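A single protein chain has been omitted from the complex, and every remaining protein chain is retained in its original position.
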Amino acid sequence: MDILEVSELNVAFPTRYGLVRASQNVNFSVKEGEICVLVGETGSGKTVIGQAILHLLPQNAKISGSILYAGEEILSISDQKFSRLRGHEISLVPQNPTDSLDPLMRCGQQIAEVLDICGTSREDQLSRTTSILSDLSFSDPELVAASYPHMLSGGMRQRLTTGIALAASPRLLIADEPTKGFDYTARKRTVDMFLDLERMGIDSILMITHDLVFAEMIADTAGVLYSGELVEFGPAADVFSSPLHPYTKGLVAALPKNGMTPMPGMSPGLARLPNGCYFHNRCATPCEENSVHPVMRKVCGRFVRCNRC
Amino acid sequence: MHHYLIKRIIYLIFTLVIASMFVFVVVNATPGESAEVLARHLYIGLEEIAPPELIAEVSERYDLNKPILQLYLEWIGGILRGDLGYSILFNKPVNRLLMLHLPPTIFLTVVAMVFATTTGLVLGIFSALHQNRILDHIIRVGTIFSVSMPGFWVAVMLILVFSMWFGLTPISGYGGPPYIILPAIALGLHTMASITRIMRTSMLETMNKPFVMFAKAKGLPKRRVIVSHVCKNALLPVLTIIGTSFGTLLAGSVVIETIFSWPGIGAMLMKAISARDFVLIESTIMMVVFMFLIVNFVIDLLYHVIDPRIIYD
Partner (left out) sequence: MIELGIETWINFWKSNVCETDWYYRLRQRPDLQIVFVLLVVVLSVSIFAPIISPHDPAVQDLYGKNQWMSADHWFGTDYLGRDLFSRVVCGLQTSMTIAVTTIATTFVIGTMIGSYAGYKGGWVDNVISRVIDVFLAFPSIILALALVTFLDSGILNMILMLVIAQWASFARLMRGQVLVEKNAEYILSACAAGLPGWWILIKHLIPNCIMSVVVLATLELGHVILTISTLSFLGLGLSPSIPEWGSMINAGLDSMRTAPLNVVVPGLSITTVALLFNLAGEGIRDIIDPGTDAEGSLWTF
């Protein structure tokens, strides 16, 4: 059963340089109980997808397509209706934990706030906050709850933002670049934390990251984004071990364990996308029909957007 | 915290001492001329030329011949004992004069401040929440005009329109609520406009911060996001402006009081300056400086209460 089904999602921003098509015809789904990871480089439109699901896009964004959450359309419903889903149905672990915490509010209060809108009583809020914090392996939950965000370390802040996201026990968690700027140890801890979330009643996670190593460690299903398009989507083990799309191949080849072979060229700007295949000029095995824009096709149990496959 | 507090208080006292020396030197720098002006104001007409004997007598009588250091020490000694000196012009102790004239000034300043802060915050928040709509544009044009108009002219125009043409408010004087409306608006308009502008910018800046987006993602209703996250954070830069504008308002009250015949220290100070009643000038100015510094001191402490990130070093 799919908890989240995104189909034909298009997001564009009008700017003075023209229309920036941040996301084009994106189709994917997250099944209940699995961790789905979307991988892409900076500017491939991955954050926009998360924001579109949560209705957090700026007002000038032009959005089309459909997003079904548990079989219900959520893209076209009003912000007011949607804000009831936020928190206890779909929740977000933000990209930058340091800037995502209100500097003037005590950490405990920032968790309790979420419980408050769910109608938890004041005494319960306090005990719930403490139990959430100790679940996230904070050694002294009371002290953390009473401190301000600037007193915590980077790793603690991330666990705290995760705690806030979990407070109302959502069914789907969207994590936006949870390992941005982390070193290996911190990344390992984050992996453990996310794998541990199942114990806390979170079963479906949509993870957005540029970190391929992290994605490989954690993902059940994986999608690869390039220039606003999904170019490959399927079971994570298949995608990372035997990539089909040349971009995915290039990414995997660029991993340290595979010899760090860099890919040539740059991705095209989202405002000036070519007509045909976006990856053509960087492709290691270019085909003749590059003027035809490739469509998503099902190949050996996964979806690939390539004219060759 | 205590360490910081003590340091701030030492700075405060230091500033007051240096400021008092500065004022004293400036006001007493030309004793000969002061004696002449005083003589004209006290004994003969303003247009007449004072004979040298009279100037000498006035100098002798009001201690203008004494060395400046001695005068200063006497003045400061008096202040430390709670005696601000004796006004030559009004023939009364300065303490009594201030007791009489300070309350109206404080009343006017506080009313203007309350008007400026509440209206400024409300307009600023409204303007930010309705960014680029028609009312936002109107507020922005209105505020930039308001900061460009001199306060005394606003006062004059308000009198012309509301008192003279429409007859809605009294032209000048000190009394019930109708008397305070025009002076408070004239005095507070400039501050109100600058608070509006800063609050608007600050709100817009805060609304773009990631923690506000996260607050929305947490599921908080829009109203709650604005009230408990955006407004609180946006208020911090406005706090500084409120402190400094208290000084602007105190200074502005000199002009506004003169126009509206408001019996505050402003009008008294103007009389004292024209008659060179130096003790009254010095003590009144130091009173204003003292109030201004105290308000800023309190605002500074308030910062430490509101913003936990500030470290006491």
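By letter and in written order, the chains are A and B; residue numbering begins at 1 in each of them.
Simple rule for what comes next: a residue touches a chain if its C-beta (ideal position, glycine included) is under 8 Å from a C-beta of that chain, and two chains touch if they have at least 3 such contacts.
The shown structure was predicted, so the numbers you read here are calculated from the model rather than taken from an experiment.
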Which of B:Gly85, B:Pro104 or B:Gly151 contacts the chain that the document leaves out: B:Gly151
Option touching the unshown chain, where B:Met213, B:Cys231 or B:Val279 are the choices: B:Met213
Residue ranges of chain B at the interface with the undisplayed chain: 11, 14-16, 18-19, 22-23, 26-27, 29-30, 34, 129, 131-132, 144-145, 147-153, 156-157, 160, 164, 200-201, 204-205, 207-208, 213, 222, 226, 247-248, 250-252, 254-255, 258, 269-270, 273, 276, 278, 281, 285, 288-289, 292-293
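Keep in mind that, in the parts below, only the chains that are shown with their structure count from here on.
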Rounded Å distance, chain A centre to chain B centre (Cα mean): 54
Chain A partner contacts - residues on chain B that touch it in the complex: 209-211, 213-222, 224, 228-229, 232-233, 306-309
Chain A - residues contacting chain B, complex: 54, 56, 79, 83-88, 91-92, 94-96, 99-105, 113-114, 117, 148, 150, 161, 164-165, 167-168
